[in-house]
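Taking it in order: structure first as structure tokens, then the write-up.
Let's look at subunit A:
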Amino acid sequence: MDAFNGRIPAGIWGLSAVLLAAAVMLPFMLSPFQIRLAQQILLFGGMAVAWQMLGGFTNYWSFGHTAFFGLGAFAAGLLAQQLDPSLSVAVKLAIGTVFAIGLALVAALAIAIPVLNLRGIYFAIAMLAFAEILAEITKTFDAFHGTSGFPLPALLVPGLTKVQLFYFLFLLLFLTNIAVFVWLRRSRIGMGLTCIGQDEDTAAMLGIPTERYKLVAFVLSAVLTAIGGVLYGYSLGFISTGSVFRIDISLNLILYTMLGGIGTVAGPIIGAALMIVLTQVVLGNLLDLHMMLTGAVLIAMVILAPKGLMGLARKAWDRRRGAAEGRP
Partner candidate 1 sequence: MKKGISRRSALGGMAVAVTAPAVFGNDSAWAQSGSTIRFGGSLGMSGRYAETGLNIRQGYETAIKFINEQKGGVEIGGKKYRVELAIVDDASDPARATSLIQRQVDGDVSFFLGSYGSNIVLPCAGITEAAGKLTVQVGASADQIFQQGYRNIFGFFPRASRAWVTSIEFFKSIAPKPKSVSIIATNDAFSKANAQAAAAGCKGIGLEVLDLLELPEQVSDASSALATIRARTPDILITTTVDQNSLVIVRQMIATDTNVPLLYQFLGPQLPMYRESLGAKATGVIMQLPWEARIDFKDPIFGSTKAYIDYYNKNNTRALSYHTVGASSCITTYVEAMRTAGSLDPAKVRNALAATNITTAFGPVKFSPEGDGDAIVMGAKIGQVQSGQVQVVYPKDVKTADLIYPTPVWAKKG
Partner candidate 2 sequence: MSAPTAGLVLEGIDFAYGGARALNGVSLSVPPASIVALLGSNGAGKSTTAKVIAGALRPVRGTIVFDGQSIAGLPSHQVMRRGVVLVPEGRLVFAQMTIQDNLMMGAYKENRRSRVAALLEQNYTTFPRLKERRHQLAGSLSGGEQQMLAIARGLMAEPRLLVLDEPSLGIMPKLVQEIFVLIRRIVDNGMSILLIEQNARASLELAGYAYVLEKGQIILQGEGRQLLADEFVQNAYLGTDT
């Protein structure tokens, strides 16, 4: 594990700079549809990176991250309706984001204390239940307008189309998520979380403050996911419980991560790109069978590449290097 403290190699910096430059240029070259695909890859790939802050290191796999996603979208959206209508939409978005962050923070802290004591599959179930509770609450109490849905103000910036604008917002969040994840992974917390992933009891005996590390990772992950919800809500312009509290969003975050390679930065992004392009471009025109094919791809990937595409790539790389050096 050289990832913890070693310097990030110059090659990686270089590659990142090139990719970033390309990402900034992209919306001026692609068609709106292609930008929309890129939007989703940035948003959901970025959220998968956020999901990894806990789930990538440890066995605490949240099956209910859509809870924070929906929380963010609803918090910002409902707040926008209460704010003075004369405020500019950008200001509403900013206030909504701050509000959503605060709310996600409180919710994550509140739920983390009992739920982080559960291990493995029970944590997964508890998070799923938490997401369902929030979804049901938004639908059950009319104050939240979850059933019928409600509009969000349209954000406009001169010189950019709406798709381009949200592309850049998603890109910003995406970069933030990656930065936080890389920081976390290289920090003492990341090392502690990795130990927790290996064996939590031993980690605790070694004096690692397991509770605190898990909490930090969980809360960071939750807050960043909530920001994703805020931006997504604004990009749609109209949301209901059915648009943001979706079990498939939670499952997709895990799927993207698994597909690309858990614990890596590039993995979730590759996974998201692959699945989004697969389901919306390749299978996009199918009316009947795309769900079945999605299921088949999912199964094939999990069985054929249990460590994800990054795992396969690494294995291939090792093997080639091994062959070059004359090792078996």
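Heads up, the rule we're going with is that a residue touches a chain if its C-beta (ideal position, glycine included) is under 8 Å from a C-beta of that chain, and two chains touch if they have at least 3 such contacts; residues count from 1.
Criterion applied: all candidates are chains of the complex that A comes from, given by their letters.
The structure displayed is predicted, hence computed values, not measured ones.
A.B. asks: Could you check which of 1 or 2 is in contact with subunit A in this complex?
C.D. replies: Of the listed options 1 or 2, subunit A touches just 1.
A.B. asks: Inside the complex, what are the residues of subunit A that reach candidate 1?
C.D. replies: 31-34, 36-37, 40, 139-140, 147-149, 151, 162-163, 232, 236-240, 242-243, 246, 248, 273-274, 277-282, 284-288, 290-291, 297, 301, 304-305, 309, 312, 315-316
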